[in-house]
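The complex is shown incomplete by one protein chain, all other protein chains being positioned as in the whole.
For chain A:
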Amino acid sequence: MLTTFETKSNRVKGLSFHSKRPWILASLHSGVIQLWDYRMGTLIDKFDEHEGPVRGVHFHNSQPLFVSGGDDYKIKIWNYKTCRCLFTLLGHLDYIRSVHFHHEHPWIVSASDDQTIRVWNWQSRTCISILTGHNHYVMCASFHLKEDLIVSASLDQTVRVWDISALKKKTASPGDDMLRLSQMNTDLFSGVDAVIKYVLEGHDRGVNWAAFHPNLSLIVSGADDWQVKLWRMNDTKAWEVDTLRGHMNNVSCVMFHANQDIIVSNSEDKSIRVWDATKRTGIQTFRREHDRFWILAAHPEMNLLAAGHDSGMIVFKLERERPAFAVSGDSLFYTKNRFLRFYEFSSQKDSQVIPIRRPGSTSLNQSPRTLSYSPSENAVLICSNTDGGSYELYVIPKDNISRGDSVPDAKRGNGGSAVFVARNRFAVLDRSSNQVLVKNLKNEVVKKGLLPIPTDAIFYAGTGNLLCRTDDRVYIFDLQQRLVLGDLETPFIKYTIWSNDMEYVALLGKHAIIIASKKLVHQCTLHETIRVKSGAWDENGVLIYTTLNHIKYCLPNGDSGIIRTHDVPIYITKVTGNSIFCLDRDGKNKIIIIDATEYMFKLSLLKKRYEHVMSMIRNSQLCGQSMIAYLQQKGFPEVALHFVRDEKIRFNLALESGNIQIAVASAKEIDEKDHWYRLGVEALRQGNTGIMEYAYQRTKNFERLSFLYLITGNMDKLTKMLKIAEVKNDIMGQFHNALYLGDVHERLKILENAGHLSLTYLTASVHGLEDVVERLAGDFEENAPSLPEGKHPSLLIPPSPVMCGGDWPLLRVMRGIFEGGLDAAGKGGEEEEDGADGNWGEEMDMADVNGLENGDVATILKDGEVGEEEDEEEVGWDLEDLELPPEIETPRASSNTCTSLFVTPSPGMPISQIWIQKSSLAGEHAAAGNFDTAMRLLNRQLGIHNFAPLKSLFIDLHTGSYSYLRAFSSMPVLSLAIERGWSESNNPNARGPPVLVCNFSELEERLKNGYRATTAGKLAEALRLFTGILHKIPLIVVESRREVDEVKELIIIVKEYVLGLRMELKRREMNNDSVRQQELAAYFTHLNLQLAHQRLALISAMNVCFKAKNLATAGNFARRLLESNPANENHAKIARQVLQASERNNTDASQLNYDYRNPFVVCGATYFPIYKGQKYTTCPYCSSRFVPAQEGKLCSVCDLAVVSADTSGLLSSPSQVRR
């Protein structure tokens, strides 16, 4: 039993769930009806109008109503929105035991100790039927959900089923009068419209409760004979099916479970019992110490039950509804209905993987609790509470094409919790000994470890680590080091969720979320009033979590907020961007799209990505007071400024962020004294005298203004202030200003005008203005005030300020943080990039250096032994030579004795040798590093004699076929051979041929580039490319015969181009020999080229011949050009003109060695035509033809082979050999 909520109160006699809201009504023996929110755990309302116990209470399923019935014989209808009793139905003559609404008609059925059952219409507020027949208290009565039936239970030991279809017909008839009439009839002849259908006898004592099955024709009843009875009915009769014995006292309430095949009953024996409805056996019993149970209620839609007892009530469910799941990358594994299922987030594909073992249905809540998945081994660990905690290990077959229904072999074991700690290791907690057993996939114990703190559950915490939970703390334990890596005091933790980078972990408790680093350093704690259900980290390190009814976010600094609400609990499995993947309680995968703007905005602020913040401000509707308040609170008033339109708030924010310009603008808009004053204060703080002056002027604060002018040394304005004060008749102001100005005469004038004659006199005498003194002395006569002795008066003139005019050095206010931050961020980014560039450059260089070094290493390795010998020889020249031998011998002797059993194995065959033995392909020999055999092979097969062009390729092949592994520190590196055609099904130790750095497709690519270069007229480049191809082909290795033919074809194509390009280049070099130029151009047109290239050759030949006045030959080229249908209209035009010219004058100015009517090939060396029938020799490799004189010379086309050498032919595929 999983208790959701519990209350303490007086005895609870009636209970009812609200169908939509998380509310439950409890009617108490004290007469109070309580309305609870069981999710929040709060008492919403109390209804206290009944006198004496309230035994029945029921929510209406759609209206904001509920009904209650009590020992005051009253049925009260309440509106819970207005918290008022709407009206009272009177009629029963004794205690009312139960009240129930009809689910669609406006009816209430009530059962009473007056031995009657009454049906009321709560709209007309009248009793529409009285069902009599029971001859003792009627303990309960309720409507059938679908049929027109009522079931009732009575202390007369019977259960009765009543047919109320007549009542339904009657109320269905229209007309108010008719209705009233019939109701009168009902009152008079009660029982006519409700007839007893069945009387079920069988209980030996009074029956306390009876209830219909929601779908089947079944009734269950509980009675004071301590028994629960199951009844079945059909259209004509009803009979007893079975009796469920087990309760040790009166059964007070019993009901069918809505979704499962079980019966739930409770009793005065202080227990709730759960029965299997088909097997009719007890499944589980929950007991309370002191409280007798009185009532049960089931939620109409959810899997919730409630039970009322002597001192309160409990809301509970029988089974967990959280599907066990595990997320790994793009895949989710979860259990549903005894199947392991697989869901792919990216494709949203959901499929059943394997069936899992069904636990014996002897007890409830045995479904899998947790799931742990090892992706590389494709293994799943399923933990459940069966047998006090056990796990099952399934290895999912690779081809999980629905392998039917047979449960695959599972390895089982007992243990509190089990979780994968490495690819092929899982840890099992043995609670009794507080040990962790590490097992392999064969379920064998590999290692045992004692945990330092008593632990009741373990969770994954990175490879080899466990997060262990105790009641009040969690700690991370390293299984290998046997060390506690970190611990943290927490409330009881239920789930742990690691962030994607494994840096942070969210610990979910019932009402708290704690985020800690991977070493369990506390980051923040969130408290939730509603239960926390699940969570997942998004890509940006924001934790998205769910409570029972909210989806919320939590930023790394602990700021949290609600994203949205939801009605039914969901379990988040993954968050990507705006999508939340979750499982609901039915095990269905859902995707919820959320608006991530708010938390992304806050995150950007937090991470100081101001650029992002700015773009979000510009592009989204992120306004609202809460956001402004947040920004202000977080110290970003300058950001908040961007949101606000209201001038007063704007002004405040501007002041707070020190943005004086905006503040001035706002102040102008507002134009209130207070704001000007505050602006002045801020301006003073910043030292912005201009604005200070402006603000003081606006507030007419002349004293400050004067002082400001004084300290800024603005004497003109100070004089002006003096005038203003005079005009305003402000004597004090005048005097001040005069004092500031150091103007004694003015002061005297002011003092005299104000009547302060003695002061005037003194001032004058102090400053030595004798005329005034004398003038006044007369007035004073004897009473002239005397000056203090011993003082030397001096005129007080304020010092002139250091800075005159303009602003003072301005205070560096926060203005930078945002704008400046933006700049800095931008700059920072650039700098980083620059830095990165620098690094890249450097390291690329180093890569080259490495390459060289490795090349060296390789060669050293290859002829290592030679090197060794040389070393030893050098040693031989050393002076220490004499001392050495005895030293060598001694250890040998000792080691011989101690290793007498050990025979050093002879070195095995290096892979290069294996490769050589297996292969007769030159490329593979080169890759193996056996350059001499490779060369010999090439010589034999293709007659190649010049290996210089192949050298770099040889080295590349050799380097590319090895990888180097640093195994143990300070050791020589291990060189490992890379084999071609790897697949995971290859057998180990079966050596494949070496991998080769060049392949055929690459050559095809080069060929295309060569064509392109030719078209573009970059002949030298094209020649380089084509020659390169020709040089690579001898070492190429292909798989099939077909490819060999392609290689051979390629040779022919390429050699034509090489020959052609060489000729063309030679022609261009020549300047004086026009005849030879024409000949070469003409021969070029006869090579086997791509059509486009042939056209180019024809055009150039045509031009050359035309220019040399060989019109007949040129005409021939023009004709051929036209025959090839040139796409370029310009070329065609020229060709036509040339043709016309040649037809007019079909002669040649000079004789060429060129007869286009006679087929010929061109000699590769001399570039003379070899006409059909003439003698020639060929290159064994590229098959270029040569005049016989070239025999035995190096082929000038391919630059590799010797012309007319005796060879066996190109060998480039193992398939050729196998033949």
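Heads up, the rule we're going with is that contacts are C-beta pairs under 8 Å (C-beta built on N, C-alpha and C of every residue); 3 or more make two chains touch, one makes a residue touch a chain; residues count from 1.
Criterion: contacts and distances are computed from a predicted model.
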Inset, instruction - Mind telling me which option in "2-oxoisovalerate dehydrogenase subunit beta, mitochondrial", "AP complex subunit sigma", "Coatomer subunit epsilon" or "Exosome complex component RRP45" is what UniProt lists for the chain we can't see? - result: "Coatomer subunit epsilon"
Inset, instruction - Consider the whole complex, including the chain that is not shown, and state which of A:214, A:300, A:464 or A:713 touches that chain. - result: A:464
Legend entry - Contact partner of the left-out chain, one of A:53, A:312, A:637 or A:992: A:992
Inset, instruction - Can you list, in ascending order, the chain A residues touching the missing chain? - result: 376, 422-423, 425, 435, 438, 440, 445-450, 462-464, 478-483, 502, 839, 843, 846-855, 864-865, 868, 875, 878, 880, 883-884, 887-888, 890-896, 898-899, 902, 904-905, 907-911, 956, 959-960, 962-974, 976-982, 984-992, 995-999, 1002
